[in-house]
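Let's look at chain A:
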Amino acid sequence: MIPASWFLALSGVLFALGVLAFLIKKDLLLMFLAVEVMLNAANLAFVAFARRHGLLEGQAAVFFIITVAAAEAAVGLAIILLVFRRKKTVKADEISVLKG
Partner candidate 1 sequence: MKEAFWMIPLFPAVGALGLLVFGSRLRRGAVSFLGCLTVLASFLLSLASFLGLSATAAAGGGPRIKVLFDWLDAGRLSAGLSFQFDALTAVMALVVTGVSFVIHVYSVGYMKGDRSYARYFGLLNLFVFSMLLLVMASNMIVLFIGWEGVGLCSYLLIGFWFEKPAAAAAGKKAFLINRIGDAAFLVGILFLVLFVGGTEFRLIERAALNGELGAGAATLIGLLLFAGACGKSAQLPLYVWLPDAMEGPTPVSALIHAATMVTAGVYMVARLNPLYSLSPAALETVAVVGAATAVFAATMACVQNDIKRVLAYSTISQLGYMFIGCGVGAYAAGIFHLFTHAFFKSLLFLSAGSVMHALSGELDIRRMGGLRRHLPLTYAAFLTGTIAISGVPFFSGFFSKDAILTKAFASGRHVVWALGLLAAVMTAFYMFRLLLRVFHGQERLEPSAKARLHESPPVMTVPLLILAFCSAAGGYLSLPVVFGKGLDRFPRYLESVILPGAEAHLSRGTEWLLIATSTAVALVGIVLAFLFYGRRTVVPETLIRTFPRLYRLVADKYYIDELYGAVIVNPLLRGSEAVYRDFDVRVIDGAVNGAARLTARAGKGLNVLQTGRVRDYALALLVGVLIVVGFLVL
Partner candidate 2 sequence: MPILSLLTFLPLAGALVLAFLPRRREVLLRGLALAVALIALGLSVGLYLSFESGTGGMQFVEHAPWLGSGIEYHLGVDGISLFLVMLAAFLVPVSMLASWRSVSSKVKEFLIFMLVLETGIIGVFLSLNVFLFYVFWEAMLIPMYFLIGVWGGARRVYATMKFVLYTMLGSLLMLVAMIILHGRTGTFNLLEYYRLAGSGDWLDPRLQVWLFLAFALAFAVKVPLFPLHTWLPDAHVEAPTAGSVILAAVLLKMGAYGFLRFALPLFPEAVSKFLPYLSALSLVGVVYGGLMALVQKDIKSLVAYSSVSHMGLVMLAVFALNFEGVQGAVFQMVNHGLSTGALFLVVGLLYERSHTRRISDYGGLSRQMPVLSAFFMIAVLSSAGLPGLNGFVGEILCLFGVFRAGTLLAVLAVSTVILAAAYLLGLFQKVMHGPISNPAVRTFKDLNLREVLVLLPIIVLMFWLGLRPGSVLRKTEASAALQVSRVTGRSSVLVSTPAPSPLKAGKFSPLPLIREKRPAEEKDADD
């Protein structure tokens, strides 16, 4: 049996990759994917801990996150689509209307 620490390590690596990708990538779509990676890293950590402690809450949280992520994906993609229609671009750096 693989110890929980492995899963956690994988989760950490995935999360770090997600963060890195989010910070490096300029494309909104890729940044969005990076967020998904981070979410799944968190999911992985949840289930790992759930198994280690033998509790169901962690797994429930994962389902909850998956649901929210699905909703978020729908809304997020819609927003990106609209942004693209308006600005003709999905580069995050070019969309800075909130600059003070």
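If you want to know what made the cut, all candidates are chains of the complex that A comes from, given by their letters.
In this text, a contact is a pair of C-beta atoms (placed from the backbone, for glycine too) under 8 Å apart; a residue touches a chain by one contact, two chains touch by 3 or more; residues count from 1.
The structure displayed is predicted, hence computed values, not measured ones.
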Touching partner of chain A in this complex, picked from 1 or 2: 1
Candidate 1 contact footprint on chain A (complex, rising order): 19, 22-23, 26, 31, 92-93, 95-100
